[in-house]
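Removed from the display is one protein chain of the complex; every other protein chain stays in position.
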Amino acid sequence: MESVGNIILYFIVAIAIIVFSVLTVTTRKILRSATYLLFVLFATAIIYFQMDYQFLGAVQIAVYAGGILVLFVFAIMLTQQPGKSAEALTSQRRCLGLVAALCGVALCGYGLFSYAGFAGKLLSSGVDINMEKIGQFLLSTDKYGYLLPFEAISVLLLACIIGGVVIARRR
Amino acid sequence: MPLNLAIVVVALPLFMFLFLGLVGVKMGRKITGVIGVLAMLVDTILAYGVALTYFFGSGEGQIVDGVRQAVVVANPAWLSFTDTLVVRMGVLVDPIAAMMLVVITTVSLMVHLYSLGYMSDHDGNAEKGFQRYYAFLALFTFSMLGLVVATNVFQIFVFFEMVGLSSYLLIGFYYSTPAANHANKKAFIVTRLADLFFLLGVMILSYYTKTFDFDQLVFGPTMSGSLETAQSAISTAGGATFLGCSVMAWALTFIFIGGAGKSAMYPLHIWLPDAMEGPTPVSALIHAATMVVAGVFLVARLFPLYVLVQGAMNIILVVGAFTAFYAAAIACTQSDIKRALAFSTISQIAFMMTSLAVSSNENSLIEIHEGYGLGYMASMFHLFTHAMFKALLFLCAGAIIHAVHSNENDKMHGLHKFMPITSICFLIGCLAIAGIPPFAGFFSKDEILVAAYHRGLGWGLWMSMVACMTAFYMFRIYYLIFFWKKHEVHDEHHAPKDQPWTMTLPLIILAAISCVAGFVPFHDLVTWDGHALHTSIDWTVAGSSIGVALVGICLATVMYRKENPLPERMANAMRGLWTASYKRFYMDELYQFITHKVIFQTICVPIAWFDRHIIDGFFNLLADATNSLSFGIRRLQSGSIQAYVYVYLLGALLLAAITMVCVLL
Amino acid sequence: MELFNNILIYFVIVPLLTLGGLALCSNRGIKAIRTVAVVGACALMVLAVWLVSIFLQARGAGDTSEMILRSDVMWYAPFNVHLALGVDGVSVVMILLSAFIVFAGVFASWKMNPLPKQFFMWFFLLSTGVFGFFISIDLFTMFMFYEVALIPMYLLIGVWGSGNKNYSAMKLTLMLMGGSAFLMLGLIGIYFHSAPEGQPLTMNILDIAHNDAIPHSWQYVLFPLTFVGFGVLGAMFPFHTWSPDGHASAPTAVSMLHAGVLMKLGGYGCFRIAIYLMPFAANELAWIFLLLTGFSIVYGALSACVQTDLKYINAYSSVSHCGMVLFAILMFNTTAMTGAVLQMLSHGLMTALFFALIGMIYGRTHTRDIRDMGGMMHIMPYLGVGYVIAGLASLGLPFLSGFAAEMTIFFGSFQHTDTFHRVLTIMATTSIVVTAVYILRVVAKLLFGEVQDEHHRTLTDASWEERLSTATLILAVAAIGCFPNFFINIISSSFDPVVKALQAALPL
Partner (left out) sequence: MDLTLFMYLIPSLIMFGCGVYGFITRKNMIAIMISLELMLNSVDINFVVFNRYLFPGQMDGMFFSLFAIAIAAAETALALAIIINVFRIAKKVDINEITKLKF
C-alpha cells in the first residue's frame, strides 16, 4: 500500500504527461510546443525520482530540460519569427497521423493488457542507488560494467561537438 | 594443236580482265584497248585451233566407234559438297563446246576491234572508262567461255551468274544515266530470278542422281548409243516423285526456266530490250550473239535428259513457239532500231528453242525416226549463223547510231547514200536472217522448219509464219534506216558517213562470214549423239520458206521503200493492236505493277513496318514496362522522411500484430 | 609452365598485352597508340596464320583427334572449372576470321576521335573475349569470355557511336544480356547433369558430350535455353531487333567486329554447345527453330528492300544471312553445317567490308541515307568498287565468298531426306533473288546515277589506311570464293562428332 502522497503525485504526473504530450504535438506555436515538452520532461524526471533513481532524475533535468530544451529554444528563436503559428494541418494529414498513432497505441495497449502477468507488480522498496555505485558501474569492466558504452558515448559526444562546430560554422 | 590449249583459251581473258582492271587503269586508254584486241586475237586463233583439232584431228580417244567423244581436258575439284557431289571447274571439249568457242571468240574479237572506234569520239579520243570497258569485255568473254566448256551442270550455273554479272556491268557502263542504271538492275534481277529456278532444278536433279557431271548425266547415255542404258545414270531419279510430280520433270523444267531467263523467253524476256542501254558493241556481243544463247546452250547440253522427259520438252516447245511469234509481232512496230533488233533476237532464240523441242516426241523414245536429232543440229546451226549475222546487224546499228547520235529511226532515213558500206553489210545481215539463199540464215532456218514439220504440220506452219514476219520486220528496219526519204543534213561537217576502219572492218568480216557460214557441214560435226546426220535440203520446205521470206520482203518493200502513207493508214486501221505491239503488250507495265505495287508495297513495306513496330515494338514495350514500373516504385522512394516513418511504423505494427496473433492462438 | 607452351593461350595474351601497351601510351600520342594497335593486330594475324598451318600439319600427319592443342589447367576446383583449351577446324577458321577483322578494324578506326587510346583499349578487350571464346572448351571459361566480349560493346557504342547512340547501346546490351541470362541458366543446367550419377560433374564440353548424361527431359528445357541464348547474338528472328539499331549507331570498327565476329559467336555456340551437348532435344525441337530461321532468311531480305539507311540495309541483310547460318546448322548434316561455317566466314568478312565502306562513306558525306546520295562512283571510285564487290559477295556471286557458302548450305540442306526440310530449303533459296534486289537497289542509288548533292563533289577517295583495311577484306572474300575447298577441308571433319552424336540420339 503506497502512501497517499505518492499516489496523488503519481496522478498529477501522469495527467501532466498525458496532457502536455498531447499539447506538445497539437499546438501550432512552436515555442509553446517546446515549453510543453519542458513540462513533460519535468514530469518524467519526477517519475525517475519516484523510482528512487535520483541521479537519473537529475540528469534528466540537467541535460534534457536544461540542455536540450535550451538548444531547441535557441533554434526556434533563430529560425522562426516570433508569434507566428504554423499553418493548420490538412485533415488528411491529421487523419493519417491519428490512424498511425492510435493503431500503435491500441496495439501496444492491447499487448499490455493481455500480458498482464507483470503488470500488477508492485514497487519493491529499499533499493539504494547512490552515486558511488553508479560511478563504479560506469567505469568497471566486470559483468554489468559499462566502461565500453561509456567510452563510446564520450567519443560520440566529442564527434558531435566537432560536427556541431563544423556544421554550424558560417562559411 | 593439243586440245589442252582450250584451258588457255578460257584463262587468257580472265588474265586480261585482271590485268586491264588492276594495271590497265594506270595506263593510257588507247594502249589498253590495243592490248585487249591483241590478246583477243591470240585467244581467237587458239580457239580456232582447238576447234579444228577437235573436229578434224584424230587424237587419242577422240573417236570411238565412229563417234566423236567429248574430251575432258582438265577437271579439278573446286567445291566439294559431299563425297559424290563435287563441283569441278573443268574444261570439256565436245562438238557444241568447240562450236561455241569459235562463235564466242569470233564475235568477241570483232567487238573488241569495233569498240576501239565506237568507244571514241569523232576525233578518235577514247572515252572515259575505256580500260574498264575492255576489262569488262574480257570478263564477259571469260565467263562465256567458262560456261560453254563446263564439265558439269553446276559449273554452268556458276558461269551463268558470271555472265549475268558481266552483262550487268556492261549494260550499266554509262552508269550515270538513269536509264542504264535501271536497265542493268532489271537485267540482273530478272535473270537472277530465272537462275533461282535453275538452281532449284540443279538441286533436285543432283539430289536424285548424286552427280553434277555431264560425264554421267549426259555423255553416258549418248555415247552408249542406247536409250536403255541411257537411263542408268538417272535411273534412280526416274521413278522418284517430288511434291507430286516426277522429279526429272521438275528438275528439267526448272533448269529450262533458268535458261529461259538468260535467253529471254516469254515472260522473262523483259530485260533484254532494256539492256540495249549499254554500248552497242556490248549489245552485239552479249545481248545478241553469245550470252542470250546460253539458255539454248544449256538445254542443248542437257538434251539427252530432256529427250527422256516429254513434259519438259512440251513446255519448251510451247514457250519457244509463242515467244518467237510474240517477239516478232513486237519487232514489227518498234521505232528504236536497237529495240527492234533486240526483239528480233528474242524471236530468233525462240526459234532455236523450238527447234530443240521439236527434236523429239513421244514416239522418239522407242523408234528413232528420220527427223530425230535434226532439230538439235538445226538449233545449233542456227545459233552459230545467228550469232554471226545478228552481231553484224548490231554492229551496223552501232555504226549508224554513232553517226547520227540517235536510236530512233525517224532521225535516220535515207542513209544509204551516206554510209554505203554499212548499208550493204546491213542488207546482207537482213537477207541472212530472212533466210534467203545462199546466206547463212537460210540453211539453218530451213533445217529448223524441216524439223518443225516433222513434229507436226501445225508447228511447221506456225514457224513459217514467224519466218515471214522476220523477213518483213527486218526489211522494214532496213528501209526505214537507209531509204524511206532523203536524209536531212543540217551540218555538212557532221554529215553521217562510214565509220573508221576499226569499225567497218568487223562489219565486212562478219558480212563475209554470214555469206559463207551456211556451207559449214554442221550435220557432220554437231549432232546430239556424235553420229553424223545425213540430211539433204528438203526442197519442198526450202522452197516454201524462201517463198514466205520473199513475201515478207515484198510486203516491206511496198510499205517502206519510199515514203508513203500506207504504214500510217495500216497502223490507224489496227490502232489497238498497233499500240499494244508498240508498247510491247504492256509486259513491262505488268512487271512494274507486280514488283512495285504488289511485292514492294504490299509485302516489303508491311514487313518492314511489322519489324519496326510489332517485333521491335514488343521489345520496346518490355523496356517501357520496366521503365514505368521502376518509375512507379520510385514514387515510393519519395524522400519524405515522414512517409518513410509512416510506412515503417505500419509495417512494424503489422509485424507486431502478426506475432501477437500467432502467440495468442 | 606447360600452359604457355600452347600457342592458343597467346590469342588471349597478345590482346591483353596490347591492352597494357595502350594503357601505357599517352592519350595525346596518337602515333604511339596506332603503332601499338597495329603491332597487336599484326601479331594476332601472324598467330592465326601460324595456327592454321599447325592445324593443317597435325591433320596432315594423321592426327584425327577431335580437338588439337589441348591444355587443361585447374582454375577453381569446387566447381571443377578449368582453363581448358583446344581447337578443331571450326575454331581455327573462326580465329583466322577474327584476326582478319581485328586487323582491318584497326585500320578502319585509324582516325578515331575522341579518346583513341580508350577506344583501342576497349577494342582489344573485346577481341580478347572473342579469341578466348573460340579457344575455350570449358563451359565456364567460354561463358566468361563471351561476357568479356559483350560488355565493351556498350561503351564502344555509347561513347564513340553516332545518332541515337544511348538508346542503341542500351538496347543492344540489354537484349544480348537477356540472351546470356538464358544461356547462363542453360549452362548451369548442363553442368548439373554433366556426368552420370556418382561421377564428378564437369564443365568440359568434350567430357560432357562423351558422358552424354543429360536426361532427355532436361534436354527439352536446356536446349531451347542455350539455343535461344546464342541465337539472340546470332540475330535469330524474333530476337534480331538489336541489330539494326545497334549497327546504325556503332562506330565503324565496332560494327565490323560485331557483325564480323561477335554474331558468329552465336552460331558457333549454337552448334558447339546447344546441339553437340543435347543431340536428343536438338533432333526433337529443331523444326521450331528451322521455321524461325527459315522465315528470318526471307524476312530479313524483304525488310532490307525498303530501308533507306545504309547500315539498316546491312543489318537486315545480316539478319537474313545469319539466319542462313543457324538454318544450316539445324540441318544436321556435315555439308550444311560446313556451309554454315563458310557462311559465317563469308558473312563476317563481307559485312565487315560493308561496314568499313559505309563508315568511310559516312565519314565523308555525314549521311547514310541513300536518298541523299548518288553518283559516288564518280567521286570515290575506290570505295565505290569496294562497295560493289562487297555487294556482289553478299548477293552470292561465284568466286566471291557468299556463293560458295550459300551453295554449300542449299545443297547440304537439300540432302536432307525429309520433305519438310527440303521445302524449307527451297523457300530459303528464294532469298538469293531478294538479296539481289536490295543490293542492286543500294548500288544503283548510292554509287550510280547523278550526284545528288553538289557538296559531295569535293570529297576525296580512300586514304592509304582505308585502302589497306578494305583490300585485306576483299582479298579474304575472294580467297574464300576462289578456293572454297581449302576451307571446307579444314572445317568439314570437325562436324563428324556432332553428326555422329545427333545420329546416335535419333529415336529408333
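We call the chains A, B and C, going by the order they appear; numbering starts again at 1 in every chain.
Everything that follows uses one rule, which is that contacts are C-beta pairs under 8 Å (C-beta built on N, C-alpha and C of every residue); 3 or more make two chains touch, one makes a residue touch a chain.
What you see is a predicted model, and the numbers here were worked out from it, not measured in a lab.
Q: Among the chains in view, which touch the chain not shown?
A: Taking every chain of the complex into account, the missing one touches A, B.
Q: Against the chain that's been left off, what residues of subunit A make contact? List them.
A: With respect to the unshown chain, the touching residues of subunit A are 1-2, 6-7, 10, 13-14, 17-18, 21-22, 24-25, 30, 33-34, 37, 40-41, 44, 47-48, 51-53, 56, 59-60, 63-64, 67-68, 71-72, 74-76, 78-80, 86, 89, 93-94, 96-98, 100-102, 104-105, 108-109, 112, 116, 118-124, 127, 129, 133-134, 137-138, 144, 146, 149, 153, 156-157, 160, 163-164, 167-168, 170.
Q: For subunit B, which residues touch the unseen chain?
A: Here the touching residues of subunit B are 639-642, 645-646, 649.
Rule of thumb we're sticking to: only the chains that are shown with their structure count from here on.
Q: Centre-to-centre on C-alpha atoms, which chain is most distant from subunit B?
A: A
Q: Indicate the whole-number Å distance between the mean C-alpha point of subunit B and the mean C-alpha point of subunit C.
A: 37
Q: Spell out, as numbers or ranges, the residues of subunit B touching 2 or more other chains.
A: none
Q: If you look only at subunit B, which of its residues touch subunit C in the complex?
A: Per the touch definition, subunit B meets subunit C at residues 77-82, 85, 87, 154, 158-159, 161-162, 165, 168, 172, 175-176, 178, 180-182, 184-185, 188-189, 192-193, 195-196, 199-200, 203-204, 206-207, 242-243, 600, 603-605, 607-608, 611, 615-616, 618-619, 623.
Q: For the complex, give me every residue of subunit A touching subunit B.
A: 96, 100, 103-104, 107, 110-111, 114
Q: Tell me, which parts of subunit C touch subunit B in their complex?
A: Going by the criterion above, the answer is residues 171, 174-175, 237-238, 240-241, 299, 302-303, 305-307, 316, 334-335, 375, 377-378, 392, 395-399, 403-404, 407-408, 410-412, 414-415, 419, 422-423, 425-426, 429-430, 432-433, 436-437, 440-441, 444, 447-450, 484-485, 488.
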